[in-house]
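Below are the structure tokens for one structure; questions will follow.
Complex shown without one protein chain; remaining protein chains in place.
By written order: A, B and C. Residues from 1 in each chain.
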Amino acid sequence: MSIITVQIVAAALIGIGLYGALSQQSFVMLMMGLELILNGVMLAAVGFWAYSGTGIPEGQLLTIVVMAVMAIEMALGFALVVAVYRGKQADMTEALEGFKH
Amino acid sequence: MTASLTNALLVMAILAIGVYLVAIINRAWANALGHSGAGNPFTAPFYSAASLWVAPANTTEAPDAMAWHLAPVLYLTLAAMGLALVPWSQNLVPVDLTTGIVLWGALEPLATVVIFLHGWSANAHLSMLGAYRYVSLGLSYLLVSMFVLIGVALPAESLQFSAVVESQAGLWNVIRQPLGLPLFLLVGLGISFWGPLNFADSNDLAGGTSSESSGRARLVWQAGRAVMLVAFSAIGATAFLGGWLGPVLPGFVWMILKTMVVLAMALLLGQLIPRFSPDRFLTIAWVLLLPLAFVDLVWAGLEALP
Amino acid sequence: MSFVDLIFLICGAIAIFSGWRVFCTDSMVRASFFLLISFIAVGVIMLLLGAVYLGVALFFMMAVEMMVMALFMVMFMMNPAGLNPMKMVHQDKFAALAGVVAFFALSAVAVFGDFPDQPRPSDLDPVVTLGKELLGDSMLVFESAGVTLLATMIGVVAMSSHRGRYGDANAGSRPPGLEPGGMPAFSGDQEGSSGGHHHHHH
Partner (left out) sequence: MAMNWLRQLAAKAPVPVYPLLAGNLRTDIQTMGLDPRIEWVASPRHARVLLVAGELSPATDRAFGKVHDQLPGPAASIWWQGQPLDSLADGATILDKADDLGRVAHQLQVDLLSGKHRGEPALCPDEPPEPWQGLGDIGHGGEGMMGGKPYGRSMAMPTDDLRDGLQLDPMAFSLGPFCSFLPPGLEANVTLHGDVVASFEVCSTPYPSLLPGVFEKALEGPVSITELELARARHYLHQLGHALWINQSGTVAHAVFAKARSLKPGESLNKLKKQLIYTGFYRSAGADKGVLGDSQALMTGGVAARACGRGSDARVDDDGYRSLGFKPLVMDRGDAAARWWLWLEEAQRSLQLAHDAGPGHVKTSNTRSVELLRGASRDGQLPEDGTAMLEDLLPGLEWSEAMAVLASLDLSAVQRAGAGAEGTL
């Protein structure tokens, strides 16, 4: 376990998350992709904190902020899904084409 | 290495005794309440356990096999992890984590996840319904549990359970924060879906999440519930009743006595009180319990002011 | 290889494998549980790295989040509870390419980047320093996060409530007319009113 291996794991999570966020049709699955990206980001932040930050608390703070962002992302995401579903009976991204105007 | 081995053995022993204890107390209450078929409290648990152990296994149509088989084991594991966090005496703490309270707080939602998994994976209507109902209600009291536990962490100035016990040397938290224990007990009944808060495995769903399982899987599931209740009682005794503190007797004995008191109380409530209406409980949880938990937290904060 | 390295390898493999399974399993409920496993594995790695509070908090946060997610899955497609296979992917190749490029780019940064070797001191108490930071120098950041969360909560409730700005959703929530009794300011989706409800099937 070193900074390199930790960052590679984080990179893999971000890569998979990116694939998911771009490829999924369902809103909820799309959100899962975003969550996975943030998962990688948190791991990277903690990795840097542990190996090259002399343990400064800001490293952990960043992770806490990312967690809050995740919570906000998910809450807003679900609210949007519900709102869109109410209006359009859709939970797929393509169904939103009409919203572009 | 030997220390961790002894600790693991200790947790295992408490786990086994705990399941037996829950069965004994539960049957004793049933006898006291006029249930003629409860049998001898001391021997009947062995018969029932053996009966479930030798009972044949079954399967359902197209289940999520892995989740279905794993869920009871996972639930038991989570309960065992909860037991491991309990400081049984000053020197006898299987896992004395500096963030013990947070880990306990994580075990509760994870248990909820596992209960959902158990009901969902069988691919049957009634068990699915039990799981769905349980989760939609469970989320409402997890917050209560967290606030109450932060309340006991405040005077201890630590997230470590042993520090919480030491902070009660002057006065137990049950007196210092009188709202804490009742609220916590209710959460305990919810997490082990016992009695009034049994929304997962209820009679109106023919057994809910466990309506499709038989034999050993069901035995493990029941044992998991019992251990979860024991872990809850032990954490409750630690957080509110001063844990191992007490005169004359050794700390270990005090801890066991206090755990048993909380456990007996929970089991009596489970026998006597009918299941809440889910709708009404949701209102109670958000409108009454959550504000009370806030009050408890503010109370603890004011009290902890120097 | 030490014990810690072994655990790290196992957890890293679990995190990546289950993260990948999220997008190729055939049920959304399963997907959310795979995501949870991935998070738990990352939480364990954080514990190994010494972030005691963060690792455990991640378990807590993610268990609740994934539970809500699974609940939503079931709510939106109750029968048969997401146990039927499905396939719902678009721009598959492009997305895969983007993922691979991102992975290699970030890995390259990790491998070839020159990071200072300043490990955290072994006597550092991560929980205490984090607490002091949160309620000390970075109070503003922390409080902002809290206020943002509160605002989110209120906004989310308002957004998902069936009572919108213009009345009940199921009573055909419509904005008032531009002039009294006139056409609504925004007439919604026209096709919906002419062709009835149409469901999107993909």
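In the analysis below, a contact is a pair of C-beta atoms (placed from the backbone, for glycine too) under 8 Å apart; a residue touches a chain by one contact, two chains touch by 3 or more.
Note that the coordinates shown come from a computational prediction; the quantities given were computed from them, not determined experimentally.
Among B:Gly39, B:Pro182 or B:Gly246, only B:Gly39 touches the chain that is left out of the view. Touch with the chain that is not drawn comes from one residue among B:Leu205, B:Ala234 or B:Leu297, which is B:Leu205.
Listed by residue number, the positions of chain B touching the unshown chain are 29-30, 33-39, 43-44, 46-48, 50-51, 53-58, 61-62, 125, 128-129, 132-133, 136, 195-196, 198-199, 202-207, 211-215, 218, 271-280.
The rule we apply is simple: only the chains that are shown with their structure count from here on.
Chain centres here are Cα means. That of chain B falls 29 Å from that of chain C.
Work out the mean CA point of chain A and of chain B, and you get 33 Å between them.
As a whole-number value, the distance joining the C-alpha centres of chain A and chain C reads 5 Å.
Chain C has residues 53, 57, 68 in contact with two or more other chains.
Looking at chain A, one finds that none of its residues touch two or more other chains.
Contacts from chain C toward chain B in the complex involve residues 27, 29-30, 33, 36, 52-53, 56-57, 59-60, 63-64, 66-68, 70-71, 74, 78, 80-81, 83, 125, 127.
Within the complex, the chain C residues that touch chain A are 4-5, 8, 12, 15-16, 19-20, 22-23, 28, 31-32, 35, 38-39, 42, 45-46, 48-51, 53-54, 57-58, 61, 65, 68-69, 72-73, 76, 88-92, 94-96, 98-100, 102-103, 105-107, 109-111, 115-121, 124, 126, 129-130, 132-134, 138, 141-142, 145, 148-149, 152-153, 155-157, 159-160, 162, 169, 188-189, 191-192, 197-200, 202. Against chain C, in their complex, chain B makes its touches with residues 62, 64, 67, 97-99, 102-103, 105-106, 109-110, 112-113, 116-117, 120, 123, 128, 132, 135-136, 138-139, 142, 159.
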